[in-house]
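The block underneath contains the structure these notes are about, expressed in structure tokens.
All protein chains but one are shown in place.
Every chain is named by a letter (A and B) in the order it is written, and numbering of its residues begins at 1.
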Amino acid sequence: MKITLKIWRQKNAENPGRLVTYERDGVSADMSFLEMLDVLNEDLTAKGEEPVAFDHDCREGICGSCGVVIDGVAHGPQRTTTCQLHMRSFADGDTITVEPWRADPFPVIKDLVVNRGAFDRIIAAGGFVSVNTGAAPEAHATPVPKVDADRAFEAAACIGCGACVAACPNASAMLFTAAKITHLGALPQGQPERAARVVSMLDQQDAEGFGGCTNIGECAAVCPAGVPLETISQLNFDLRRSMTPSRRH
Amino acid sequence: MTDGLIDGLYREGEPIADTKAPGVPLAERWSTRVFGGHLVSPNNRRKLKIIVIGTGLAGASAGATLGEAGYQVTSFFFQDSPRRAHSIAAQGGINASKNYRNDGDSTHRLFYDTVKGGDFRSRESNVYRLAEVSGNIIDQCVAQGIPFAREYGGLLDNRSFGGVQVSRTFYARGQTGQQLLLGAYQALERQVAAGTVTTHNRHEMLELVVVDGRARGVIVRDLVTGEIETHLADAVVLASGGYSNVFYLSTNAMGCNVTASWRAHRQGALFANPCFTQIHPTCIPVSGEYQSKLTLMSESLRNDGRIWVPVAQGDTRDPRDIPADERDYYLERAYPAFGNLVPRDIASRAAKRVCDEGRGVGPGGLGVYLDFADAIARLGRDAVVAKYGNLFDMYRQITGEDPYQVPMRIYPAVHYTMGGLWVDYDLQSTIPGLFVVGEANFSDHGANRLGASALMQGLADGYFVLPNTINDYLSAGPFDTVPADHPAVVEAVTSVQDRIQALLGTRGTRSVDSFHKELGQIMWEHCGMERTEDGLLEGIEKIRALRREFWADVRVLGEAGELNQALERAGRVADFLELGELMCIDALHRRESCGGHFRAESQTEDGEALRNDDEFAYVAAWQWGGGDGAPVLHKEALHYENIELKQRSYK
Partner (left out) sequence: MAIATQDRKTRPAGRTSVGLKVVMATTGVLFLLFLLAHSYGNLKAFAGQAAYDGYAEHLRTLGEPILPRSGFLWIMGVVLIVSVVLHVWAAVVLWQRAHRARSTPYVAFKPVQATLSSRTMRWGGLTILLFVIFHLLQFTTGTIQVGGSFDSPYQRLVAAFQVWYVVLVYALAMLALGMHLRHGIWSAVQTLGWSTRSREVPIKRTALVVALVIVVGFLAPPVAILFGLVK
């Protein structure tokens, strides 16, 4: 296949970036999108040009490292991670625009690499159960209904890639935060801190500079982990409940 | 230079032994050791600094637990978030001897299965302790809110895994590693908020600082700014994972590397059993030159899928057109008792054998069929979808083929490294103050790891073992402050800077990846699934030549003071080029077959692995020879007092 790539090149956070066009010939349909970039980088290196920087690690769709906006859609035309996207999703002669996640709380580090440290800080604000190592009761002490465990799992499947933020017209991180609220809130172990958790995490999310949610649903539509939109409703429910004074411990 | 060299490659030094495990009956060793070790009082802990490298299951759980205890923990990792360490990709599950199934499981049985599965090349004391704390891990994880699979009664579900006869594997669909890691990560972030842990993302450890014989800090590179930083502490914990990426193509993440371990090795830590690598039989085969990594398909597929190749060589017909009598279901034929469910090492070698015979399928003839046609006919398509749907989807996503219609193609791939830095019962390396946890150490899996045991070991080390053993060392601290201009620090910083300059300054013609790929091919061919005397010797020569070429002709563009991914990879490949040689030497010297290490010269008449307990029932711990000097072998004899040494059989 012959492909024309327009890739965002940006030296660092301070310098403005621009799209640079690269022509690629002999692209195999069986290549993953990132392998196509690998080959591009090998060619650039051979020509003495600096290779394109992009984040990636596991290349099996679970670590959440990779993620670029391809033709205006986070992770591209398939609902999967960029590393699991294969070139057979494109046609011979296509022009593909590749940009980094764009959100001010995710500043560009270089080319397609952004800093997603804001997500870690949102988790640090309350995305956990406060249990020190060794303090745990026997695992079977508290049965958890299967439906609750399954719902918790579905939300916990979030890989923290940031596609939700990238796709949101408001650059909101609600789906990410809501996934953790829903995960921990669905389980008995998460109940004691439930009311405080939602306020702390949302507060941190706002402080990081993410936009507010307007329930458009782009986030869930591009989420490679399939975190459902209803988690946001759950977060909203928990937040409203936390406004009741007796619920705030 | 060649004085006393064995095979012209290495020397033999003094034997070593673990001196920390108490000489009491097996079941009492851990509690005896915990009681016997010194403690550090809570008000003194905040004066003690601990550096943790890596945030996988072992590193994150250790960092969180040490932070909870009140130590000052500093954590470094090359990824952008602690949550992205490669433990996240583990699929199957985590073992624990809870005996929730009432199927006769016990601490002793888990201990027994693990030692046997490891082909009797692991240490009894360590494995028993692993089994002992396994149940606590499940308790801890459940309390953290990890959404393990449950039954309708609300209790935890279990499944069985290869090589054992009980159901002791806890799981969260096919994403157990992800869920366990997120639990540890959240515990770590909780300590970040509490102020006991400081995390440094996108930082890579490039040197260990050893002062007066003790590990006292690390030199790291900030991968964003390129700045070389010195961090000093009272103890250093390596949780930097395995080194499967020496093969270039493996199921490991692209960033997994040996650099932290290798730098420690060069500073004096012994490297144990480097040749023990696990090759997983069910991975998606290579599709082309550009291939960057291999994707594992869960071992569970072998429960219902049937593995076969055409009887005839070079049969390129559509698999569906090949009649039953022209198919060779070679595992069912050769191992009627276990059939398609033989252990990983045996299934992998069998696949290689049929491909070597020219009967492999797919591109390059490197693949065998894993066929679900019979399962679909027997169970119905819906049942197969329910059981394996996500795996089939993943296969289709990667290959573009529909596994409901045509058989999957699979091929073995490097998956895990049992070898690693040598540690004693306290998980302390031969450098005092340097502790090694998780896959980075060698301690628990012997020559072959059983499924669902890696997660168990990582969390056992991080949550329960290290936080108890490290106190004994730290009770002697805080140690004298190391000034920033201490000669050892200056030397470490200079060596890191020199190395970066050397990599950037060569400006040769070949890319880093081209060297890495070539190294991987050498390793796969000469130190892969089947190893021979001649092959290993040839491999060593090739690696040495490649290493020379690397330093003369590598091309790394860009600068040191910026995000430079080629430079990062170059440093890692440089260390792999040294490790690869040691792996070959280790494989050469171990003239027996055991677990994942198969020497063609040591097999039974049926072509099965033949162990040699009389000569090789020891851990091979290698000391860095320095420069061109040959490595020095230190043997730690393995004693089996609680298990009888037996040859494995799966016929």
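Observations on the structure shown:
Assume a contact is a pair of C-beta atoms (placed from the backbone, for glycine too) under 8 Å apart; a residue touches a chain by one contact, two chains touch by 3 or more.
For clarity, every value in this text was computed on a predicted model and none was experimentally measured.
Looking at chain A, the residues touching the absent chain are 6, 8, 19, 69, 71-73, 97, 99, 102-105, 125-126, 128, 130, 132, 167, 169-172, 193, 196-200, 202-203, 205-206, 209-218, 221-222, 228-230, 232-243, 249.
Quick note on the criterion: only the chains that are shown with their structure count from here on.
Note on chain placement: the centre of chain A and the centre of chain B lie 27 Å apart, centres being C-alpha means. Remark: chain A residues 11-12, 28-32, 34-36, 38-39, 42, 45-46, 48-51, 53, 55-65, 78, 80, 84, 86, 88, 109-110, 113, 115-117, 119-120, 123-125, 127-140, 142-146, 149-150, 152-153, 156-157, 159-160, 183-184, 186-187, 189-190 touch chain B in the complex.
Taken together, the chain B residues at the contact with chain A in this complex read 61, 64-65, 68, 79-86, 88-89, 98, 100, 135-136, 138-156, 172-173, 175, 178-179, 182, 185-187, 189-190, 192-193, 199, 201, 224, 251, 253-255, 287-288, 290-293, 295-296, 394, 397-400, 463-464, 467, 511, 513-514, 555, 557-558, 562-563, 565-566.
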